[in-house]
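This report concerns only the one structure given below.
Below, a portion of the complex is reproduced, with chain positions unchanged.
Labels run A and B following the written order; every chain starts at residue 1.
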Amino acid sequence: MLNFYGQALDSRLLLGTAQYPSPAVLAEAVQSSGAQIVTVSLRRESSQERAGQDFWNLIEGMGTRVLPNTAGCHSVKEAVTTAHMAREVFDTPWIKLEVIGEEDTLQPDVFGLVEAARILCEDGFEVFPYTTDDLVVAERLMAVGCEVLMPWGAPIGSGRGLNNPYGLRTLRAHFPGVPLVVDAGIGLPSHAAAAMEMGYDAVLLNTAVARAGDPARMARAFSQAIEAGRSAFEAGPIESRDMAEPSTPVMGKAFLS
Amino acid sequence: MQLSINGKPADVSATDLSALLLELEYGEARIATALNGEIVHKGDRAATTLQAGDAIEIVAPMQGG
């Protein structure tokens, strides 16, 4: 069963809460996704608008756990301070740690990431690092205390799927016991299923659902594909082969020529 | 006193952070605060005196991916 930092979970889909056409659509999508974890963020709040309070009430109503992120942070200090503020606001030790290193790809700065992870683990956080498929970076993240890894599939919001299946497969093989989540870049259910078939433990999505024509339906599609991929991984798929093999037995075929 | 609040200039009378939040009527809002780039935990706000030119950040929950 999936387990993040001692927390057992049934659903293997983590869903982002941004970019939905409306709060109602967001709520509907979260529900039909069956997600037990949603990602959230922090932004400046004016006492007049109180947008944040309304959002919070919506999230609380969903009964899911929240995984706050440090989206948009480019420095260790910014990420660390944001994480602390998130812990106070959301009252959870969980943090999706993003330290962005480049604007076009929004890829992690693996140097800043490891350093920020080190500090936050020491400060008692349970860190979910948004990282690459680099094995050595992964080892460093675990060495500083991370117990979950979240490699990207492709750039955030690109919907490209899994850019480097070989790298992801290697990472999976290298850390058999560690919960691995493909985070970012997924565009279609088949991408998510493929990640799960490789043995990944979960998938984190946002844009592919929020920006779909029908977010609630797409959310459900992803949850099915993720379950399907996981089941396939556990059910022992056939090996692929180059040549054909008749599915219908040839023995006993009538002679009719 | 002149402060920067969430990046905007503001003229306030409060002299500590918790008074400021009262003056700005945040009430029971679920927020976190930072002063000049350093977090100020809820419990420390009353003891955090403000000086002219201080930069205060007040953040709340928001959609995220």
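Here is the rule we use: a residue touches a chain if its C-beta (ideal position, glycine included) is under 8 Å from a C-beta of that chain, and two chains touch if they have at least 3 such contacts.
Predicted model, so just to flag it, every value in this text is computed and none were measured.
Novice: Note down how many copies of every displayed chain the full complex holds, formula style.
Specialist: Here the full set of protein chains amounts to A x4, B x4.
The definition used in the following text is that only the chains that are shown with their structure count from here on.
Novice: Please compute the C-alpha centroid of subunit A, do the same for subunit B, then give the distance between them in whole Å.
Specialist: Distance between chain centres: 33 Å.
Novice: Can you check the complex and tell me which residues of subunit A touch subunit B?
Specialist: 16-20, 26, 39-47, 50-53, 55-56, 59, 68-69, 71, 77, 81, 84-86, 88-90, 156-157, 206-207
Novice: Considering only the defined contacts, which subunit B positions touch subunit A in the complex?
Specialist: Per the touch definition, subunit B meets subunit A at residues 6-7, 24-26, 29-34, 37-39, 41-42, 57-65.
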